[in-house]
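Only a single protein chain was left out; the remaining protein chains are all shown in position.
Each chain carries a letter (A, B and C) given by its place in the written order, and its residues are counted from 1.
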Amino acid sequence: MLATDLLQYTVSGLTLGVIFALVAIGFNIIYNVTEIINFAQGEFVVVGGLLAVFFVGLGFPIPMAFGASVLVTAALGFGMERFVIRRARNASILSLIIITIAMSMIFKGSAMSLWGKDPYVLPPFSEGGPIMVAGAAIQPQALWVLAVSALVVIALSIFFHRSVYGKAMLACADNANAARMVGIPVRQMVLLSFVLSASVGAAAGVIITPISLMQYDRGAMLGLKGFAAAALGGLGNFYGALAAGAILGLAESFTAGYISSGYKDAVSLVLLLFALFFKPEGLFGSSEAAKLKKF
Amino acid sequence: MLTVKSIHTYYGNIHALKGVSLHVGNGELVTLIGANGAGKSTLVNTICGLIQPRKGVIEFQGKPIQSLPPESIVPKGIALVPEGRQIFATLTVEANLQMGGYIHRHKREQIQEDLHRMLERFPILNERRQQLAGTLSGGEQQMLAISRALMSRPQLLVLDEPSMGLAPLITKEIFKIIQELREEGRTILLIEQNARAALNIADRGYVLETGKVVLQGEGTMLLQHQEVQRAYLGKGAKQIVDA
Amino acid sequence: MSKKDWWIFLVTAFLIGVFPLVVQPFRSVSHYVDVMVFAGIFALVCIGLSMLMGYAGQISIAQAAFFGIGAYSSGILTVHFHMNPWAAMPVGAALAGFVAWLLGIPALRLKGHYLAMATLGFGVIVNIIMNEEVKWTGGPSGLVGIPGLSIGGREIFHELAWYYLVWGFVFMGLLFCFHVLHSRVGRALRAIHEEEAAAEAMGVPTARYKVQVFVLSAIFASIAGSLYTHYMAFINPSSFNLEWSIQFLLMVMVGGMQSLWGAVLGAVLMTFMRNEWLHVFADQEIIVYGALLLIVALFVPKGLVSLLPRLLPSRIFKSSGTREDES
Partner (left out) sequence: MNTSPPPPSSTCLTMEEIHMQFGGVTALRNISYAIPRGIIQGVIGPNGAGKSTLFNCITGVLHPTMGRAVYEGVVLTGKPPHKIARLGLSRTFQHVALFSSMTVLENVMLGRHPKSKAGFWATGLRFPGMPGEEKDIRERALHFLNFVGLEREANHPAGSLPLGKQKILEVARALATEPKLLLLDEPAGGLNMRETENLGELIQEICGQGVTVMLVEHDMNLIMEISQRILVLHYGETLATGTPREIKDNPQVIEAYLGEG
């Protein structure tokens, strides 16, 4: 019995964890290029999930609904950078924080007027009942979540470390002026970062909706926990985000299982505060790289 | 190749360049010297598009470039080795070089070829190619900055104070590299504080003082000129020469 | 305080003083007095936040939490321990100040986005505690049976009395803050905002001042929370959640961060919007708030107060509490 519970909580914790990790990666992409923390990141997840519900409602098969949802959310990311963030290029950090918070309110409000306050569910990606492993029931959708997340992480990691555009984005983050001096169009890279980040957020939203439903107001909490994973993993570090996401997911799932379901949301936040206060470069942030960055 | 015609540049209210003109011919190594605050870096930034001049024309191969942003100037064939090196500290040495070739990103073979040439030319960079560039020493960073600029296959290479903050031995090495580049037939505009070293290897030179060109001529000729010393060491400079 | 500030202070106090006399005779707007009680309570929070954000340049998305700490301290101490409300208020303020001090020492070493996230996270944690500690707080369904405030043995029932009480607090708070701002402490705060390194080099212990002004803002929020509790006689966690922290931010932004008058103006304006004018938008309300915040941040970063000198014939508002330049 004990072992079964443990396994059950571990699986649900990991599923949750990779979602946090995907949100964290969304933060990281934009942060890497602009050093902006996008407070509307959680809203991309919500919008992604709700859009998939909408497309499935139109009769789209799941893969197409997935694609369409990611595309539309990417377009929102595009619009947000092109028409809002770009106008605020010379704004103070305080203004930028306020601006992304304002964007999150607009996304959230729009989601509420379009979908109302009810939670929505998506059918799982594949048929069939739960798989029983050592007495623990594992939803097939959990496997989908893990698989899609792994794919996203691998693809992004290849993009940033192998492709020219990915490296160019990192170069912009490192030294925007020097990037311009080698001919990299910095503004386009910033635009690309918002598009990518929105896409990753939307993907997270679509895969989690069949398990935990989606509702207009879940963005803030998803965003916060995602940021907690990003900070704990070291801002900008993808593998760190993945590991930290898993830690947070497990912590939350075990708290809910063994301590109190009410306090499960507080666990990630307490860990976030600890990370910010005592190890701002993150558990997995390379301290060598952190020293080279201008904080 | 490059013609700068009486440009005026302002930093806020400060009139930093007051009608500077100069030209760089094909295959020449031209140096621009002057003390701190004379406006050397402002001129570089103006040529490369980081600041726009308020008046004047900059022509590169017959076409005006003074209103273009830097990312459009690089593809035209001007590459800058910026002051203070400005390498991508958090990227590896290899990635730094690849970024230097960003404008040729679609020509993979060319980039690979150039990359190998750079690593061959600077074996120390080859040794450190997977290291983060910020961990390199000052001299190594300078070599990286030069080779990163060369990756764009520029027709004109602009070097902004390549000897800054480097020990004499390393400075010598950097100047040897610049001389080699010149012997390969590259056109170079060299901005330096280290007047002797620069004038020694240059075809022609310009002396900048408080935003104006006060002297110009052949490198070796300028080297003898007393005014050059004055521009650096102030009015007491004569004593030095006499001593 | 400068002469100009005194004039604005007196004129504003006069306007606030006669406001009920003007609106009360008219049925359709007589409830504005009630709205203004809330506006005054929020103004108190915003004055503290303006000191922190507008003058010292440190962001906080946790003011609703300190507002809530004051509210629940007063609520719990009076309901469960039958403490006198007037005694509970300073206990709450001390608690909020202490918590702010504990949080501020590590948090205010952070800058910009990190500080915003840390305060945001803290605010959410406090809200979760309010929801979960049912035994003390009543949980999501709230805390009931909170006594009102009384003066000289008589409880304050009439909303007009509440109005003058709350706005009395506001003006006392303003006076306190104006005195601070026009002193070495105020200059130090502004210096920290503009050039932290230079302030430090001139002997200003920047870290300590940042924590102190954070504590001050928490105390203001907490006192406002206590007033709110006794006026409402009922509280639940949804009045102290993230949305409210953002509301306070919005009020200060809209009014004008670099001015205490901006904080008051923003609080009054936004309270009326919320309670009176935005109902037409119903569910789209939050979009309107978001759009408003966006427009202010993009186009009027110094807030509405910065527009006033252009509207008024006299240049009375210029350089009073408002600072000329902001980055």
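Couple of notes before you dig in:
The rule is simple: a residue touches a chain if its C-beta (ideal position, glycine included) is under 8 Å from a C-beta of that chain, and two chains touch if they have at least 3 such contacts.
As the structure is a computational prediction, the values presented were derived from the model and not from experiment.
Here is the thing to keep in mind: the chain we left out touches B, C in the whole complex.
Listed residues B:S21, B:Q193 or B:Q216: the one in touch with the omitted chain is B:Q193. Contact with the undisplayed chain is limited, among B:L29, B:L166 or B:I188, to B:L166. Residue-wise, the contact with the chain that is not shown comes from B:L136, picked out of B:L136, B:A149 or B:L215. When the missing chain is restored to the complex, the residue among C:A191, C:L227, C:L249 or C:V268 that touches it is C:A191.
In the full complex, the hidden chain is touched by chain B at residues 13-14, 35-37, 84, 89, 134-138, 140-141, 161, 163-168, 171-172, 192-198, 200, 228-229, 232-237, 239-240, 243. One chain of the complex is left out; on chain C, the residues touching it are 176-177, 179-180, 182-188, 190-191, 194-195, 197-207, 212-213, 216, 323-326.
One rule holds in what follows: only the chains that are shown with their structure count from here on.
Note on connectivity: the fewest steps through touching chains from chain B to chain C is 2.
Of all chains displayed, A has the C-alpha centre closest to the centre of the whole protein C-alpha set. With A-B and A-C as the two chain pairs, more C-beta contacts join A-C. Mean C-alpha positions place chain B and chain C at a centre distance of 55 Å. Centres computed as Cα averages put chain A at a distance of 43 Å from chain B.
Spacing of chain A relative to chain C, judged by their CA centroids, is 33 angstrom. Looking at chain A, no residue sits in touch with two or more other chains.
Counting partner chains per residue, chain C shows two or more touched chains at no residue at all. Of all residues in chain C, those touching chain A in their complex are 53, 57, 59, 106-107, 109-114, 116-118, 120-122, 124-125, 128-129, 131-132, 242, 246, 249, 253, 283-291, 293-294, 297-298, 301, 326-327. Of all residues in chain A, only 36-37, 39, 84, 87-88, 91-95, 97-99, 101-106, 108-110, 112-113, 220-221, 224, 227-228, 231, 260, 262-263, 265-266, 269-270, 272-273, 276-278, 280 touch chain C in the complex they form. Here chain A touches chain B in the complex through residues 164, 167-168, 170-171, 173-175, 177-186, 288-289, 291-293, going by the rule given at the top.
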